[in-house]
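The structure appears right after this line, and notes come after that.
Left out: one protein chain. Kept in place: all the others.
Showing chain A:
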Amino acid sequence: MARGRPGLSPALLGLLPLAFLAVFFAWPVGAIVRLGMDAAALDVLADPGTWRIVAFTLGQAAAATLVAVVAGLPVAFLLARVALPGMAVVRALVLVPFVLPTVVVGLAFRGLLGGGVLPIVLANAFFNVAVVARTVGGLWAHLDRRAEDAARSLGASRWRTFTAVTLPALTPALGSAAAVVFLFCATSFGVVLLLGGARFRTLETEIYLRTVELLDLSGASALSLVQVTAVVAVLVLGARARRRREAALKLRARVESARRPVGGEWWVVGAAYAVVALLVVPIASLVARSVDGGFAGYRALSGTGHAGSLSVTGWEAAANSLRTATDATVLALILGVSAAVALVSLRRARFIDALDTALMLPLGVSAVTVGFGYLITLDALPGDLRTSAALVPLAQALVVTPLVIRLVLPVLRSIDERLRQAAATLGAGPWRVWREVDLPLAGRSLLAAAGFGYVVALGEFGATSFLARPDTATLPVVIGRLVSRPGELNSQMAYAACTLLMVVTVAVALVVERLRAGELGEF
């Protein structure tokens, strides 16, 4: 760590993401909440109806998180430890739900299961299985298999080995994934609105209604404060649990740890395939709808929909999506890696939990609150960013950055401190230590973070639909737009665009996979 060495400490890198958060998150959110803070806001807090909404929000998010973790763990095992043909395809496939626009998934689930609480929980879990599988799988692939083999040869059962050796080692990643999934589910909007109707309301849908439709800013402010408080409480608990478990793990390359499953492992593999099959059901129903009645929808992608429903063609929207997601990913990687490096180098500082939590907050606050906050603050910046095309990648980066942190941080933290100390003893400065030790070891998870972040940015709908200009509309925005207009062609085109989005996602995931395989000096 080179404590006391002259020069810039890596901890200072943390200032970069903090500055970004301050301008594009804390300031706008603070401004809109302050605007609504008045006596009427207190009445909202005193209303028992508000607390029923809070309970339902947290309850459904906890249930969906549980489902996503239980379903995601076998898939994580499959991705991390199993060498069977077709793994690259499975890895790409589990990402698909994550990019699908909520409105389309909501419609698919309505078609399959109807409305109600269970479909809400399942749909939220559906989106997030990938988060668990990728985050946990990322660490799992690097765990030294020999510890487990030793436990086995000492007579421990497979289950005992899993609970006593593997699970504790996975806890940091599991905690990270669960926190992220919980935040996504607690703030999920489109799905709750579509499947819950007006009967099941969450903080997120209620904040949306009060802000966007009723302009009841005092009610919205009160609810936003409740939301932030709940989110912070969950994050602090999560960060505590993670840190208690942190230990330097011996990381290995994936090739060493993946092999053909043996014995009882086949059950886990079977469970993983069952989960993947369940994920495919709604996806398949969307693809089926896109070819319902021929390929008219696909041909329509080169146009702008029935009677010019759109300002861009389907292909232009796809290009917009790719461009915006690239910008957002690059920005999020810079911010997220800076933050992760700072968090690692501050590992013993007292305020680290607070910092960690602050960096995660954007995932837990309503996109509407942020969006309306932008309206009343960003005109103070030069160039009036409120109506600039640049705001979309900035807002997407706000969502992607916490994910990058969560993917990179567990790996960086589990790097043996002694490696860094050895490098420092040999005369390497802090930057050189980072470059020679951390970067090669975390390279794989960095790449995974880039790929995952890119996919998240591709699918981001809430902030993008609010901020995108008609000529810069992305695929999810275009899909949402098409299904909200009458006409058979629009509907067919929407589902074709959905399929296109899935194909792009799988292609991106496969390219990342290929790059990764080509990376020789990984360990």
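Keep this in mind: a residue touches a chain if its C-beta (ideal position, glycine included) is under 8 Å from a C-beta of that chain, and two chains touch if they have at least 3 such contacts; residues count from 1.
The rule is simple: contacts and distances are computed from a predicted model.
Of the names listed as "histidine kinase", "Spore germination protein", "Thiamine ABC transporter substrate-binding protein" or "Periplasmic protein thiol:disulfide oxidoreductases, DsbE subfamily", the one that matches the UniProt record for the absent chain is "Thiamine ABC transporter substrate-binding protein".
The omitted chain makes contact with just one of the residues A:T187, A:T211, A:T357 or A:S445: A:T211. Residue A:R386 is the one among A:R145, A:R158, A:R299 or A:R386 that touches the chain not shown. Considering A:R240, A:R418 or A:R469, the position touching the chain not shown turns out to be A:R469 (whole complex). Among A:D144, A:E265, A:D327 or A:D416, the one in contact with the hidden chain is A:D327.
Along chain A, the points of touch with the absent chain fall at residues 103, 107, 110-111, 115, 193-194, 196-199, 209, 211-215, 306-311, 320, 322-324, 326-327, 330, 334, 372, 375-376, 379, 386-390, 392-393, 431, 435, 466, 469-470, 472, 481, 483-488, 491-492.
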